[in-house]
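A protein chain is absent from this complex, but the other protein chains hold their places.
The block that comes next holds chain A.
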Amino acid sequence: MAPAITLAADAPTLSAANTGFMLICSALVMLMTPGLAFFYGGMVRVKSTLNMLMMSFISLGIVTVLWVLYGFSMAFGTDSGGIVGWNSDWVGLSEIGLTELWDGYTIPVSVFLVFQLMFAVLTPALISGALADRVKFTAWALFIALWATVVYFPVAHWVWGAGGWAFELGVIDFAGGTAVHINAGAAALGVILVIGKRIGFKKDPMRPHSLPLVMLGAGLLWFGWFGFNAGSWLGNDDGVGALMFVNTQVATGAAVLGWLAYEKIRHGAFTTLGAASGAVSGLVAITPAGGAVSPLGAIAVGVIAGVLCAMAVGLKYRFGYDDSLDVVGVHLVGGILGSLLIGFFATGKGQSDVAGLFYGGGLDQFWKQCAGVFGVLAYSLVVSAVLALLLDKTIGMRVSEDDEVAGIDQAEHAETAYDFSGAGGGAARTAVTAPVAPAESKKVDA
């Protein structure tokens, strides 16, 4: 995020332009969560499409409420020991004045907090891709609530909160390479190590059921990401937000090319899934770096991320962990790449005067980036694994084998994603003769 404007003479006043821009950015970031739902939803088999969509969608409910109750306060309140924030005035958000400005900026607190809320919603949703087909919906909902509370809110404070240890160390994370992508990717790895593989992993074909849906999701993510990235400067008084906007486009385009080129050479075809995945890998990698690098640097970051993420998605087969939709391969690896490459490609002419190795700055910034990357990675990995273990030992994380094989959509949501059967008005498989009140029918069964 932008450093607070510190003009000695006059305190910042409300900017209508920045406020309007940030409200639009907040809505753009909101759209990323349903976009992600489609991106993931198209990649699973037909029988678990709805569950995949819902795993993202439910975060819009749970995290929104937690954010109002205490999340914003934990992430951006007064610092305690560099670890977590707190501000009792922000509990419930009721003590925030309508025209009160976010300290040092030109936008109201309410705009800042709703923008940040969308990040908090998206991050747990990112994890869900690794857990496809097999997690009880109740367990997932509880996991989101716990994970947001003990992982996301504190980590957001480390990285972006005044007094947070990574923030104070000078770790550069423009829009969430560490707090969002490494955080979610490491959490995904922690959880899947606890809950294990899908039945039939490496044996049964698990082809994406709808690549057009994946493309649509990737497109929505790309679109929303402009708000995510450019909005993270909280205004555009110095042009850095616009630089971020440009670099977001540049790195993502380059990453599409990188992934596709690798794939063509290695596997013989340019796939749509590769193009969509390449786009996301580029978006992830430029997220921390886009304010620090030049557009040519953004091309380098994008190509490196596209190629290395394309290579990384194969690791799960070698090591035998079922990262179902490659959250680790794309978000963890892409987030690490973007964060570390700042140490090489920072020009010193973007968001700060810190230059990386290729621009005469030595390795100082690189070591700081390493501290941020591995601090977040280790904390998120361990705590997420512990949370998953806790839930697994109490209510159980996984659905029954029968339900998983038959399809989690019917077991957990009592719905089917598509009905293509023409016979009997599309209801050939059902035997409903009249509407039945669900509550009453259950009583009869009992």
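Criterion: contacts are C-beta pairs under 8 Å (C-beta built on N, C-alpha and C of every residue); 3 or more make two chains touch, one makes a residue touch a chain; residues count from 1.
Convention: contacts and distances are computed from a predicted model.
**Student:** Out of "Glycine cleavage system H protein", "Aspartyl/glutamyl-tRNA(Asn/Gln) amidotransferase subunit C", "Hydrolase" or "Nitrogen regulatory protein P-II", which one is the UniProt protein name for the chain not included here?
**Tutor:** The chain we cannot see is recorded in UniProt as "Nitrogen regulatory protein P-II".
**Student:** Of the residues listed, A:223, A:317, A:367 or A:418, which one is in contact with the missing chain?
**Tutor:** Of the candidates A:223, A:317, A:367 or A:418, A:317 is in touch with the missing chain.
**Student:** Out of A:81, A:97 or A:205, which touches the unshown chain?
**Tutor:** With A:81, A:97 or A:205 as choices, the missing chain is touched by A:205.
**Student:** Taking the full complex into account, find the residue in A:326, A:392 or A:409 that is in contact with the omitted chain.
**Tutor:** A:326
**Student:** In terms of residues, what is the contact footprint of the unshown chain on chain A?
**Tutor:** Interface with the chain not displayed, on the chain A side: 205, 207-208, 263, 266-269, 271, 273-274, 277, 310, 313-314, 317, 326.
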